[in-house]
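One structure, pasted below without further comment.
Shown here is a partial selection of chains from the complex, left in place.
Each chain carries a letter (A and B) given by its place in the written order, and its residues are counted from 1.
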């Protein structure tokens, strides 16, 4: 059913999934507020001593090496171990991978540890797909076509749902390609809208894990929730300070009907 | 005098206490803005090399191990030493204590170092009271009754004022129990409203240290300030993004008359 992703938001709000975010310090506050407004519960437990035990009870885990200390890297490894031990879905956001050496090496390692989803922009997904595959690596173009091919390579190799954020979002899993038209360019003017989308992907995956919703639809639902909220916010605010406020309000406000109205989904 | 806590806000604004926050990265910005809007001055000095010297000149110190690195833990120990050396009141926020091992051990240690106040939710206070007392530990229920008993145990053992945040707030010290009705459920939808309340408790304790206001009333005043601001903000905004903005505005705006009008205080 093409619109089954629309039911996911109801499950999110009924279950209030607990999302463990190991993410960069720039977007911690915003990501927590995005999760709360959308209907999830945030926890930023990221230390080596605690991240594994917490991942065993969390509904979903986000790994985003945006400003990673040595300890946070270790916390990320431990959280992934905890998540894998009990089947908690975890999401990789390969922020700036391809452009910076340490995080590129980190991502190349953990991408093989069965992330449920990978979310990035075109350049990051292209870079990640090229790693360890004898491939094009970071010199690849970041055109939509390159991103589609890279996402398919990544999805086939890792089993993850791969999402590429852009003017149109692209959601790819083995055997399925979905394009999502939604959102507003003003989303690029507020820090953390991409990073918090990664957190929301973990929330949707956790919420729908034991439901009829597929992982592909869960990832699509997270993107549609953010996209619809961005579209709605843009009707109310034209400058980035007030847009950021309106975006949080809209995440809280939209429901499946609003999302259906504000998003255009196309299976390719 | 039952209403003497209402004078504390005037002292806060006259003295602009300098509050040193060793707190989690998720809420640093929000806590600083809460302190500024309320009438205090924030400083997030939390490194091992500088936290002790700073605690000697600060008006109050907050210890909140929400996302603690090894260095920040050391910084917390040093700040407590500096505070104790000169009599600066310090506040313990036992965030997620009981649920995570490392911070539980940390809190069990520092709670014996004469915090002026402890502020947490019911589960955290119950867990903290059970530690080292051969007690119930983290398996305790978090009912209001359990929290009251736990708060009384903690207050008797440590000499601290113990505050439990909830639908109604509970302020307990040796020989006194106060219930505060104020605030709005929307406060739960904005990250950092609890953590920044801990910072504001340190501000009120620092501001009133050399006044006629008791520590119990200072802690009550901080909760009433936040509660009244939450109530006022809820009359102006019904969604979390705009509520967060209205809450900061309201912290700046309320005075003792507004607080008296919007809060209901009951001595038990």
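Basically, a contact is a pair of C-beta atoms (placed from the backbone, for glycine too) under 8 Å apart; a residue touches a chain by one contact, two chains touch by 3 or more.
Here the structure is a predicted model, which means the values were calculated and not measured.
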Identical protein chains in the complete assembly, only 2 of which are shown: 3
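One rule holds in what follows: only the chains that are shown with their structure count from here on.
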Centroid spacing, where centroids are CA-atom means, of chain A and chain B in whole angstrom: 34
Residues of chain B defined as touching chain A within the complex: 24-30, 66-70, 96, 100-103, 188-192, 239-242, 244-245
Chain A to chain B touching residues, read off their complex: 25, 28-29, 32-33, 36-37, 42-47, 49-50, 53-54, 69, 71, 244-250, 252-253
